[in-house]
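Every protein chain of the complex appears in place save one, which is left out.
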């Protein structure tokens, strides 16, 4: 098991995640793993009993997992969202913004580099799944009228 | 001959494998033979070169000549700016490329 970097206080799920197909067949599993080609929206009807969604990044250049993460957070999913696979330190900030709250990289991060990555951006331009207030709201407040 | 070429990691300069080190002058390139790919892999891992690759070339009376025009342009510099090539004093240097 890869080293886990986790930003949650609850107990991690202690059993392996099942594939989306297996999950949809017998949807009582609490942990499911999304591959890049899977439709994250297929999980939405069943999210109330999911506690861990792993999003696999077989190659760090494949960005579909970022959309998968936001889709799940936008659907109200509040469980653990874990990026696994070819996850690199320079992606951590964007992944966190898309809603990931744990990371299981194939190769462990340098802790100092990971820490710096999360603290790097003083502001953000656009809203995402992390609740950070975008610059345009800092300029004008939150009123959208 | 098999020539190993790439770019210097820090400066980006075009470089050629001389048998012991890297040179910006294609004339210094050696035939790396069957070792060529291994040299490229080893030197890249040691960060002495960036994006190395192996090309064909031949030794001619004028020196080492890469087989493809792209590598001859890399060896000399842009044909449209003779002043920025490695042979700025030689206005006919560009003929070697073509």
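Note that the chains take the letters A and B in the order they are written out, and that residue 1 is the start of every chain.
Please note the rule applied: contacts are C-beta pairs under 8 Å (C-beta built on N, C-alpha and C of every residue); 3 or more make two chains touch, one makes a residue touch a chain.
Keep this in mind: contacts and distances are computed from a predicted model.
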{"item": "Per UniProt record, name of the chain withheld from view [\"Carbohydrate ABC transporter permease\", \"Stage III sporulation protein AA\", \"Heme lyase NrfEFG subunit NrfE\" or \"Nitrite/sulfite reductase\"]", "value": "\"Nitrite/sulfite reductase\""}
{"item": "Chains in view that touch the one left out, judged over the entire complex", "value": "A, B"}
{"item": "Among B:9, B:54 or B:93, residue touching the chain not depicted", "value": "B:9"}
{"item": "Selected residue (touches chain absent from view) among B:19, B:63 or B:78", "value": "B:78"}
{"item": "Those residues of chain B which, in the complete complex, touch the missing chain", "value": "7, 9-14, 44, 47, 50-51, 67-70, 73-74, 77-81, 84"}
{"item": "Hidden partner interface residues of chain A, rising order", "value": "36, 60-64, 66-68, 70, 74, 88, 90-91, 93-95, 97-98, 110, 113, 116, 120-128, 134-145"}
